[in-house]
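What follows is a single structure, written as structure tokens, with notes after it.
Note that one protein chain is taken out, while the other chains of the complex remain in position.
To keep things simple, chains are lettered A, B and C as they appear, and every chain counts its residues starting from 1.
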């Protein structure tokens, strides 16, 4: 997948190459996922009023994918770049303004963060929508992400049914109690012109054992690389994650067992991956999302023209906590990686059904 | 870099392609790093008696790299495969025996874990030795890893001087107090035929701002992918890492400041990377290493031939805690990624000096 | 570079990733090259009336490239797909109808040849326009292609001045005498509802010595791979090409000489490349273009539904000889490869000039 476009440019787009031919695909399949990421779903999100309507420009013919590259575009409509003139020379703390300026010599489109805006994840979600569809229809693989922490408030243990319901609450958390606290906390920092970080867990269910190409293209490696393409991710863990540092081998090793004639592990500290290869158990990974960098509070920065320190207050329309809207983005990236590994494992035919 | 070889095969090797011509390189440069990873450095490590002597087979001529692929080999000498016959059909919990068997249809070399043994990291360290030398000599970049946690015992805050000294203690921890506790704890679990996990922090000092190729080839993404090639890694964090979930934007955003005419950030929750691009501050990342999977305690597993559950006790010579020996491996992977990004940023000439 | 779109779909597009920031770039730079490839330039070409107007959707801001992916699109306007219903089941000889049907299971967009139409080279020319601009402005490299054979009529020896003038004649041949014969011959076969093949030579002038990454990424290898992406190419030669089979070493070896303090070769059978690396002399390559496969004459084919042989007569608007319009396409592909090698040789800065 390739991504193009800028936050305040003409559009955000994605080109998916290597999609098998014969997949029934319509605008609706993409739009459904885009709507999950779209701003304005609740009072907790930015007020930027984008409908984010996708157009498919190539690679689909008579309702089916052709096997040719699929180009998808969302035109930017509600653009207000007036607030961004300063950031070119007074980089916002926590943002890519400064590093993008260095990397691209100041030629980067700084408006709305340009390529470094969360808006760029529109392209990930478009590509991920196709990946999820392939995984679901061909391999019955389901990708499910949900919020497990916001501002230090952690969700308690939840079951699969609750996780599926998480989609219906404004923070996408499966734990009702924690949800209420999270919402309250978000509104509080919103009032303080501040923001909150959090964490998302993603499950990939029904992934067959045997995916992954060690030593360098492990499943964890490819997943973590893809997840770090999401702006604001600060950690990627699998299974036990950071807690593995506290454990002994006898606690951490998942014993093998037989259930209904299949090899399983009753516990899953491995997160569904051993030696970089899926073991048939659910793949479980977690990402930490840092607090939204754009906050209204005064912050110290520098003026790059006169090289003096100064203070800025960022205006504009920002999410006080981006975690809920990042949930479908995490799913998209996980789906894209798993579909790639499934293709290289010969699990997905190059043509889904013959037409002639 | 490409890695080949098996734990109990003839050798472990690496081929480094794309190394600039004109780098003075000898066996010693590689050997120094291999010695840091070699078993038998203290009573805390495996008794496998490998000297791990490197041979350079190609790509070096009259003491300098030629620009051609550099093949390096360490021959396996102290091999005892007698203990491994069972693991083909009775996979060891926490190991790749089962997943490798599925992935490669049972044809994988299972002796000593084969390709999935920690021994494979010999190849990483060989490649990393070249990368570290290039970074040090051309760009004055220093890569420094050290143990920050073992079995739940965390190192306290330490300074750069202490971190540099960590190399000299058996667990490679910069905090003297924690070191003592860690050693004691390791010996304890060793007696219990069990093992311990831990965590390593890696610093990359003096990395110039501007490295990284968003959106998909971010510096974090490439680093985390490389780090997950190390067996046993369960998490990769940058800067604030998992703690970002607890923070507000005003806490997490590193303010910009001017020091000696340069843009810096007094705090470094970003871990030296903003928007996937280095910002000139030290790159700080952390990995969690799970407890060594090979433990002597009886464990439940399955017999893949009769598909019945059974119990195994793993014999063999294993590290009760692999964390200290993983320190140079982490450095190697970080160095390999940074040198790649430095090359694509035109910071490393294709020829280090002209000979004619 | 990535290409998307279909002959009779909504558009043809290209995404160029990795373009340095700070290149002044406007629609006009692209349009100039597109106009050279556009149909309807003379009576010798197809009557499909496309204006082929480019839109730049991303990666350019305030007149300069930003370093982000550049997406360019040409909307298809003059589409008449009525003539193509049959080709799905009765593949046209010499076309990709049959192989595309097998490869994509019949889901490929067959209208106008879909992805296999010469129209797809619009995307190559768009990408090549940027590459040519970079090469010209940064390295003073000039890429010049011209027709050297059509239907067995070969151009005689011509000089650089004549080659530059070739652009102004309808077959883009530098030899005036041959031009007249070529035009006459094309009109003749046009009357016979037949078509002609030919050959194009491409020169890359001022390429510095030292480009190419043997053994697998030789300059010839990358150029030939790129040139074979042009539909209808049947051979790629460098320097002496097929004539090398007749020669002795003493004839073929280009002697080295000194001119104005520089190493040159007075002859250039090497085609500017030795051992896969440029030697500083002009790179000279030749491609053979097969006769346009779409001809009005009755041809034998098969019906894939009843698996019986049958006869077709292809209607539609086709060039009797595609060679002249392929000239800018050949230049585009050569430019794209050379710019890639120049980038990996550190000859092109990541930022062309600093803005701040």
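Just a few scattered comments:
One rule holds in what follows: a residue touches a chain if its C-beta (ideal position, glycine included) is under 8 Å from a C-beta of that chain, and two chains touch if they have at least 3 such contacts.
What you are looking at is a predicted structure, and each value in this text was computed from that prediction instead of being measured.
Between the chain not shown and the residues C:31, C:66, C:179 or C:301, the one that touches is C:301.
Of the candidate positions C:71, C:96, C:126 or C:202, contact with the unshown chain belongs to C:96. Residue B:106 is the one among B:106, B:156, B:266 or B:298 that touches the chain missing from this view. Although one chain is not displayed, chain B still touches it through residues 2-6, 9-11, 13, 15, 17, 21-22, 57-59, 61, 64-71, 73, 88-89, 101, 103-109, 114-115, 304-305, 350-356. Residues 345-346, 349-350 are the ones on chain A that touch the missing chain. Within chain C, the residues in touch with the undisplayed chain are 3, 91-96, 98-100, 102-103, 115-116, 120, 149-152, 189, 194-199, 209-210, 212, 214-216, 218, 220-222, 224-229, 231, 233-258, 261, 263, 265, 269-271, 273-280, 288-295, 297, 299-302, 304, 307-309.
By our rule, only the chains that are shown with their structure count from here on.
Averaging C-alpha coordinates per chain places the centre of chain A 27 Å away from that of chain B. Spacing of chain A relative to chain C, judged by their CA centroids, is 39 angstrom. Each of residues 3, 103, 115, 304 in chain A touches at least two other chains.
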